[in-house]
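Note that one protein chain is taken out, while the other chains of the complex remain in position.
On to chain A.
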Amino acid sequence: MTSAPAVDDIVKSEYEHGFTTEIDSDTLPPGLDEDVVRAISKRKGEPEFMTEWRLRAYRHWLTMREPEWAAVNYPKIDFQAISYFSAPKRPEDGPKSLDEVDPALLETYEKLGIPIEEQKALAGIAVDAVFDSVSVATTFRKSLAEAGVIFCSISEAVHEYPDLVKQYLGSVVPHTDNYYACLNAAVFSDGTFVYVPKGVRCPMELSTYFRINARNTGQFERTLIVAEAGSYVSYLEGCTAPQRDENQLHAAVVELIAMEDAEIKYSTVQNWYPGDAEGRGGIYNFVTKRGDCRGARSKISWTQVETGSAITWKYPSCLLRGDDSVGEFYSVAVTKGRQQADTGTKMIHIGKNTRSTIVSKGISAGQGEQTYRGLVRISQRAEGARNHTQCDSLLIGDRCTANTVPYIEVKHPSAKMEHEATTSKISDDQLFYCRSRGLTEEDAVSMIVNGFCKEVFNELPMEFAVEAQKLLSISLEGAVG
């Protein structure tokens, strides 16, 4: 790990990105070809191996077709109309003050209790570096360095730790995996790199919030987390506050690697802009997330709370290769308005006595459309593998839909599989009962929904769980009646 940068450096680097005048020329025109891929790599000052890596992906991407099997509808994306590299916006391009920001957005910030400075930052207003957060981040980096944990941007990692990047990048999600992952490999903007050495228990929850340079990672984010034997790390991604973003297509890739006896806990709260009442302008969230339990007794756990985006296409998965390894997936997904989500997980049991747990809670309101799509595969040598799947859907109102599409493939006779699924509606009786005790209809809905999601919230780190609950209540305001 590089030494912790001094406060000065951080402030200066913010300055650099925020106030230079050459930035306009730093944005590539829309379109994608080999030259664009090379240009991205060059702008980021990448070594030759990365440029080649990207080009290989790009060439393969040309041979692929956009997947159409997901139960979502959207107009065809014109990939030549997207600009694949844009430097951070200048502060004067964003709103000048909170007066210029959509009042609805501000109202949500207010309800979430977000401090005013942070509201500004989220809404895209230039703010001076808040000294507190800088010093927090610095302290934070220092104690990570002491533990030997590497936590930096993936661009930094390419320069500072090329061997680790070479060894692990694309080793869980190869560029050939799927259309969007392949595109990401060719053009990824930035992202996060975490490396936890052997036997180290990461001293704190890692969150991009503390990565000063995490802003503007853009639409093609790339995350790589490696946990060496016997180590532990918990990573938080996202933010409960709705984030403004100019880019409609988000195609991120997340790769997790857990060696022998290592454990990775990955928690996500996703609240990207879902579009207006008709679903216009919302984010398309086409993400590939996969964890590789490479070593024996390793464990990877995905917990997600998904309330945003117009379209979500996401299946955080676990490859259970090590014997006795464990995969978990806990998910709450909300679709309301015109949101569509096709989401679930894949648990691929390869090693002996591997275990997986899937708890999926889908909430559909308004005209939301939601599909749980999950695969549990027990391979030929996965003796003694076990899976428990629980898949519950809660409907609010009568114009939403919920589908469950479980795929189960078992190739070993000793496998134990359980699949439970329920679909329920918030009943008028329940609402009346709560209201007759003095609770408003909205409070009643949020209470019932939070009760429905409890098993998943229990898996989230404490302060995140509280925020997630609040977020859920706010997302479902006005969902009834």
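Here, contacts are C-beta pairs under 8 Å (C-beta built on N, C-alpha and C of every residue); 3 or more make two chains touch, one makes a residue touch a chain; residues count from 1.
What we mean here is this: contacts and distances are computed from a predicted model.
Participant: There's a gap in the complex where one chain should be. From "ATP-binding cassette domain-containing protein", "Iron-sulfur cluster assembly ATPase protein SufC", "Tryptophan synthase beta chain" or "Sorbitol dehydrogenase", what does UniProt name that chain?
Facilitator: Cross-referencing UniProt, the chain left out corresponds to "Iron-sulfur cluster assembly ATPase protein SufC".
Participant: Based on the whole complex, identify which of A:Arg381, A:Arg399, A:Lys416 or A:Lys454 touches the chain you can't see.
Facilitator: A:Lys454
Participant: Quickly run down the residues of chain A that touch the omitted chain.
Facilitator: Output for chain A: 427-430, 432-441, 443, 447-448, 450-454.
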